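Every protein chain but one is kept in place in this view of the complex.
The letters A and B name the chains in turn, as written, and every chain counts its residues from 1.
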Amino acid sequence: MRFRRLLPYVLLIIGSVIMLFPFIWMVSTSLKAPFDIFNLSIIPENPTLANYIKILEESMFIKWFMNSIIVALITTISVLFFDTLVGYIIAKFSFVGRTVIFILILSTLMVPTEMLIIPWYMMSSEFGWTDSYWGVLFPGLMTGFGVFLMRQFMEQIPDDLLNAARVDGMNEYAIFFKIAVPQVWPAISALGIFTFLSNWNAFLWPLIVIESPSLRTLPVGLSFFSSGEAESQWHLIMTGATISVIPLILVFILLQRHIIKGITLTGMK
Amino acid sequence: MEQFKSPQNQNNKTTQVKKEKTSLLHKFRGNLRYQKYLFVYTCLLLPIIFYLGIRILPTLFTFNVGFRDWNLLSTDIQPFVGLENYVTLFQDEIFIKSIFNTFIYILLGVSGQLLFGIIVALLLHKINRFVGFFRVIYFIPYVTSIVAISWVFQWILMGNGIINDILVNLGFSAQPFLNSPDQAIYVIIAAMIWQSIGFQMVLFLAGLENIPEMLYEAAEIDGATGWQKFWYVTVPLLNPTIVFSAVIGTITFIQVSFTQVINMSMDGSGGPLNSTISVVVYIYQLAFKQFDMGLASAATVILFLFILALTIFQMKVLTKKFDY
């Protein structure tokens, strides 16, 4: 019995080693001098903060960091609001064009972003959106991913629950915010994490649409360190990656507890 | 730009919707119904404009380019060439290879990440100490930069890397891994699975949370064993999550496979000998290395249809199985 209780821990710990090893190696490399990177020790023999200093010394670093935060936050808020709403409507209302709209939204996920860059750029330059925050974030304001996720979760809310509220005279907006949203809080948290993450890491589009150094996002800014001609400044790449992963881990630590529903309201009859 | 000039079907659709809307309005004048429709269409207004303008139109633009001979660097008129790009693609060995590889990536990669994702989520669901701690650990690979971590994998797997040290010490011969046309694709798939376990874990944790505790309690009263609970309560109720995970896993895998392949393959473009090239990597090369937007767009259309078919298939098969 004891063993059965401990087994999950044992398995999880073994898994953790595999999950963490490459990550730890990355952090460790970021603390090494370039000629030392193949030194086998996980704990650097001559740890140096030189790589961090080199990156942090870049005068615009703070600016890039803030740009990334702004872009990721705005898109995340927008995605959370719109995608949850659309997912709810598609899951819980029958109306003309429901399937068509859902399939269309879903199909937007099936075209590689690389191929949308050209039309997006044409559009941005037409409307004067290039080289601005809006230009960076407009393609991500709503995602098929979020709509699909929220639809799957909203479908599980019992209709009776919603109808009961309607009979009580609640209006549709109140039903959405007060009844439906709390039911799918775990999924909303998950969506928040994913959206923040993907916008934080977004690279190709922000790179294309931004020209001014002061508007670069963090991944775009950091890419200027590592890209010479066929150059491989791995110590700097590792350092940049380590710095930019910290806010993501923080966001995850903050949001992950919401994946557990606080109170189970499931009013099943 | 000419490519944008055929939005007629879009316009037709809006007028159609308009007609249906008004006629429906006449039918149901009930207050509740009216309120519902008002709510539905008000809320959908902005999203529809967004998806049409930012996603669908650019996609149609790409589809249009697929029928043209378009050098991306040229400002000349792009002549319409019918199906020529498609014919070229299907005679192109590398393209065929890339479709085949994409299929392998999806088949092994998606089932792998689903399997490990469920296992980790279930284990985490079982324990009650250090839950948050383990979650963070398993999520870390997902947030780590692919570029940086790909180099770590190259380093671990190189001729005198750690893995080969272990193999040699155990008496096996050293393996070429990423330097071998037979092994490289599986190594990359393993790295992709490693990276996406955290993603699937979060989804399944959210899915598991959605299962009402009372169902387990009820099953326990009926004397169900652990396995029975898993098969008759967890799996059916997790079904929407499984469907979502499989579909989204497939779709994102196609995007993710790009960065992973570019960074892990030995020549940075799907090598050795094109053994790891995926459709998106090839599309990217066609568009931005060879500047052949026509071919790249045609390949995008084929990829689109491929994923669409796969998604419909997955939704049908997976959703039906547990539909009781």
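Convention: a contact is a pair of C-beta atoms (placed from the backbone, for glycine too) under 8 Å apart; a residue touches a chain by one contact, two chains touch by 3 or more.
Simple rule for what comes next: contacts and distances are computed from a predicted model.
Student: Refer to UniProt and select, among "Imidazole glycerol phosphate synthase subunit HisF", "Quinol oxidase subunit 1", "Extracellular solute-binding protein" or "Cytochrome c", the name of the complex member that is left out.
Tutor: Matching "Imidazole glycerol phosphate synthase subunit HisF", "Quinol oxidase subunit 1", "Extracellular solute-binding protein" or "Cytochrome c" to the record, the invisible chain is "Extracellular solute-binding protein".
Student: Touching the absent chain in the whole complex: find that residue among B:178, B:193, B:206 or B:280.
Tutor: That would be B:178, which touches the missing chain.
Student: Of the listed residues B:212, B:236 or B:272, which contacts the missing chain in the full complex?
Tutor: The missing chain is touched by B:272.
Student: Which residue, B:39, B:105 or B:151, contacts the hidden chain when the whole complex is considered?
Tutor: Of these options, the touching residue for the absent chain is B:151.
Student: So that we can see where the missing chain sits, which residues of chain B does it touch?
Tutor: Its contact residues with the unshown chain are 1-2, 4-5, 7, 10-11, 14, 18, 21-22, 25, 38, 41-42, 45, 48-49, 52-53, 57, 71-76, 151, 154-155, 158-160, 164, 168, 173-174, 176, 178-181, 266-269, 271-274, 285, 287-291.
Student: Could you please point out the chain A residues that touch the chain left off the display?
Tutor: 34-38, 117-118, 121-128, 204, 207-208, 211, 223-224, 226-235
Everything that follows uses one rule, which is that only the chains that are shown with their structure count from here on.
Student: Report the inter-centroid distance (CA atoms only) between chain A and chain B in whole Å.
Tutor: Chain centres of chain A and chain B, defined by C-alpha means, are spaced 15 Å apart.
Student: Going by the contact rule set out above, which residues of chain A touch chain B in the complex?
Tutor: 8-9, 11-12, 15-16, 18-20, 22-23, 25-26, 29, 38, 82, 85-86, 89, 93, 95-97, 101, 104-116, 118-120, 122-123, 138-139, 141-142, 144-145, 147-149, 152-153, 155-156, 166, 171-173, 184, 186-187, 189-190, 193-194, 197, 201, 219, 234, 237-238, 240-242, 244-245, 248-249, 252-253, 256-257, 259-261, 264, 266, 268
Student: Could you please specify the touching residues of chain B with respect to chain A in the complex?
Tutor: Residue positions touching the partner: 1, 3, 17, 20-21, 24, 32, 35-41, 43-44, 46-48, 50-51, 54-59, 61-62, 72, 120, 123-124, 126-127, 130, 132, 134-145, 147-149, 151-153, 155-156, 194, 197-199, 202-203, 205-206, 209-210, 212-214, 237, 240-241, 243-244, 247-248, 251-252, 254-255, 258, 280, 283-284, 287-288, 293, 296-297, 300, 303-304, 307-308, 311.
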